[in-house]
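Below you'll find the structure, written out as structure tokens, and then a few comments.
The other protein chains are all here in position, but one chain of the complex has been omitted.
Take a look at chain A:
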Amino acid sequence: MSQLSVDPLSATPSPVSPLIEAEGLGLTLSGHQILHDVDFSLAPGEIVTVVGPNGSGKTTLLRVLIGAERPDTGRITRAPGLRIGYVPQRLAVDRTMPITVDRFLALAGGTPAARAGALERTGIAGLGGRQLAALSGGQFQRALLAHAVLREPQLLVLDEPAQGLDQPGEARLYGLVAELRAEIGCAVLMVSHDLHVVMAASDRVICLNGHVCCEGTPLVVSAAPEYRALFGHGTHGALALYRHDHDHGHEHGHEDGHDHDHGHGHGHHHGHSHGHERPESNSGPGTPA
């Protein structure tokens, strides 16, 4: 297969080594090959979104990258002492477990003042004394986000964080993620099966279906034949929210199609190359771009 790739380091020209670098990842779980030949690299501060259909291995890839699952093949190198703030797809708090939001946040660390600050920052100030299991879906995701932020992460990993939220709630959550990202300056690695939520500011989109079908800027990926093969013509949505955010049109989410032709280019300028291999020399540790 052909691979569209954009070198991340040319997009973010900083002479630092990647936070996570993986090569040739493969994983088979109970007879099913979930991932194969996945190469991955994430630079500090970079925002990467992984898209793919259900069952394409997105969550598994995240789990492998954060160290929750060991791959059968391939290598992963994480920056020493890498601090990851993780927001899982689903966290079912058993009703048998009594735990307040504040106690949950304390597991991430931080002073009581820092915890109160994190709650305020994520828009759920004053809920510290509430039972975790009693929160609404949106409040819960924000509590998870507060937990992640308290770890002072270098990398924020979000696995479909807006699942189960209505569309305004989803848009607000992604808006919040973007704000937090801007404040902390951390890298963001996010998963979505929903094309409409490809993050406005994504530096790079990885289209996954067991392997990396294509990757690049949102515009490049949405034009790639591999992506179209997976998602049909549903490219409007991805671009719609992508552009919407430039217009600050959060509230409406995606009313795709209409403004399809009015698209303007992304604010960043990414050099991209078409070809099979990513230039290794540029992704080596400490190599100035």
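Throughout what follows, a contact is a pair of C-beta atoms (placed from the backbone, for glycine too) under 8 Å apart; a residue touches a chain by one contact, two chains touch by 3 or more; residues count from 1.
Everything that follows uses one rule, which is that contacts and distances are computed from a predicted model.
Note on the omitted subunit: UniProt lists it as "High-affinity zinc uptake system membrane protein ZnuB", one of the names in "Fe-S cluster assembly protein SufD", "ATP synthase subunit b", "Peptide ABC transporter" or "High-affinity zinc uptake system membrane protein ZnuB". Within the whole complex, the absent chain has one touching residue among A:L27, A:L42 or A:I66, and that is A:I66. Of A:V93, A:A116 or A:I184, it is A:V93 that touches the chain left out of the display. Note on the undisplayed chain: of the listed residues A:G45, A:P71, A:G85 or A:P161, the one touching it is A:G85. Here the missing chain is touched by one residue of A:H36, A:R121 or A:R151, and it is A:R151. As for the chain not pictured, it touches chain A at residues 30, 63, 66-68, 84-86, 88, 91, 93-94, 96-100, 103-104, 107-108, 129, 131, 147, 151, 157.
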